[in-house]
Every structure is written in structure tokens, then in C-alpha cells.
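Missing here is one protein chain; the remaining ones are kept as they sit in the complex.
So, chain A:
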Amino acid sequence: MRKYLLKRIFYLFLTLFIVATVTFFLMKLMPGTPLQNEAKLTASEKASILAQYGLDKPIWLQYLIYIGGIFKGSLGLSFQFSDQAVSYLIGSRMGPSMQLGGQAMVIGVVFGIILGAVGAIRKDTWADRLATILSILGIAVPSFVLAILLQYYLGLKMGWFPVAGWEGFAYTILPTLALAASPLAETARFIRTDMVDVLSSDYIELAKAKGLSKFGIVYHHALRNSLIPMVTLIGPLAAALMTGSMVVENIFSVPGIGEQFVKSILVNDYPTIMGVTIFYSALLCLLLLLTDIVYGIIDPRIRLSGNGD
């Protein structure tokens, strides 16, 4: 187990290194410079600012400097936010993003499981069809469309929730709903397929033969067996939430990482783009690693080949 963990952690860092490298060069391919919006500056002023940030150096040197910085634990300084450290920016904006992501994950997964289980148990009835349509909608409708619809109808027209901003729990409701739709749909679809399989398996037959009630069978046998593979969905769901948050945070003016990320792309704030990308990648890698560990613990069939490997 320890050897396995060490190996995984090594790969985690390798992945992050590759991500940093690829992002760095991709970013250099983006059109424009950090100064494209500053029309007032003269050419020599621009040159001196570029020199100040090291942007006049050859790209390979910039790359080495950047990677060197990372090894020293620094993600650089942001261009747009008056030279604040990128790591500080990420830290200060993490709160709202984590809160939205967490709320959306919980709502999405809980209701997704319910929807998927109902679909599987009532397979081929109207309830199943309704659940299927809902989950197809949840996957097909992009989160920005849903966000705008929610904002317009529930926020503007009905006035039930604040339209935008970040001043308390009420402000989190609409963005949470917009974000939750996709994990909810994914979860429902996953659980339905999975549970239909589980319900037709021999051990469910045996559970019936024991005389257990329908509820007992689902609760004690089917649910647990369907939920275990769902652990593998955590990674993809988290990724979906991260991408979703960029759009949703912008639409609802939530001061989170996603909003900052989109802004920094628009103004070529290289260090921030790099920093957030690496941060997201690290988060995702950690989640995936955690997923594997949790999976190994809860599923007695697939326990990691503990002693050897």
C-alpha cells in the first residue's frame, strides 16, 4: 500500500509538471500581450514593463524561470491585480468557489442518486422515463444557459432570489442550482445503469429468496453495490464543477476562482492563468488519488494488492 501510494504521488507531481509545461507554451501561443489594452502607453514604456516582468527574455528562459519559481514554491505575481502573489489570489478567492462547488456536489449527488434509483427500480415506467428525460436535459443544457434562465426567471422576474453578488447564503442558491444540474444528471444516469445491472444480479435474487421486502433489498443490497462504483465518478464530477464554475461565477458575479480565471484569460494575465490551471490540476489529481484509495477501502472485491505490488 505504501509503495503504491508513493508511486501515485510521484505520478501526481509528474502530471502537474507536464500540465505546467503544456499550459506555459499554449499560453504563449495565445494572441495578444498583457499590455494590449493599455493604449496610452508609449512603445518604450511598454518595453520597460515587459522587461520588468521578464517577458522580453527568450521563451525557453522564461519557462526555466517559471518552473524554477514553482520549485521555490512561488506561482509568480499577478499582472492585473496590482502585483499580488497568485497563490494569495487563489487562496483569497477559494472560499466562494469551494462553497458553491460543495453545495452543488451534495445536491447533485444526493438528488442524482434518488433520481437514478427511482429510474432503476421503476424501470420502464413513466417515473423512469421522466427521470431519464430530466437527466438528458441536465447533461444537454449548458450550464450558462441554465444559469441565465435561473437568473432571469427566479431572480429578475419572480424576485425570489438575489440576481447576482455575494452577500450571504441567499446569494448562493441560484449559482448552486445552476452548477448542480450537470452532476445531478451525470449521477442519475450512472446510478440508473448501474442499479439496473445490480438488480438483475444473482445476489439480489438470493435476497428476494430470503424474503426481504423490496425496500430491504434496495437499501441493504442494491444501493451499496451501486454506490461503490460511483466513487469513480467523483473525479469527472469535480472536473465538471470546475469548468461550470467559470461560467456560473461570472454570470452571478461570484468572487471565486472561476471568475478570476476567466478575467485573467481575457487580459493575458499569464501568471494567474498558469497558477489557476496548476491549482485545478492539482486538486483534480488529488481527488483521483483519493478516489482510488477510498475505492480500495470500501470495495472488498478490489482492495489494492496490499502487501506486494
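Things worth noting here:
Following the convention adopted for this analysis, contacts are C-beta pairs under 8 Å (C-beta built on N, C-alpha and C of every residue); 3 or more make two chains touch, one makes a residue touch a chain; residues count from 1.
Everything below uses one rule, namely that contacts and distances are computed from a predicted model.
One chain of the assembly is not displayed; among "Cytochrome-c peroxidase", "ABC transporter ATP-binding protein", "Alpha-ketoacid dehydrogenase subunit beta" or "Phenylacetate-CoA oxygenase subunit PaaC", its UniProt protein name is "ABC transporter ATP-binding protein". Contact with the undisplayed chain is limited, among A:31, A:58 or A:211, to A:211. Touch with the chain omitted from the figure is made, among A:48, A:84, A:201 or A:243, by A:201. Take chain A: the residues that touch the chain left off the picture are 201-203, 205-213, 216, 220-221, 224-225, 228, 299-301.
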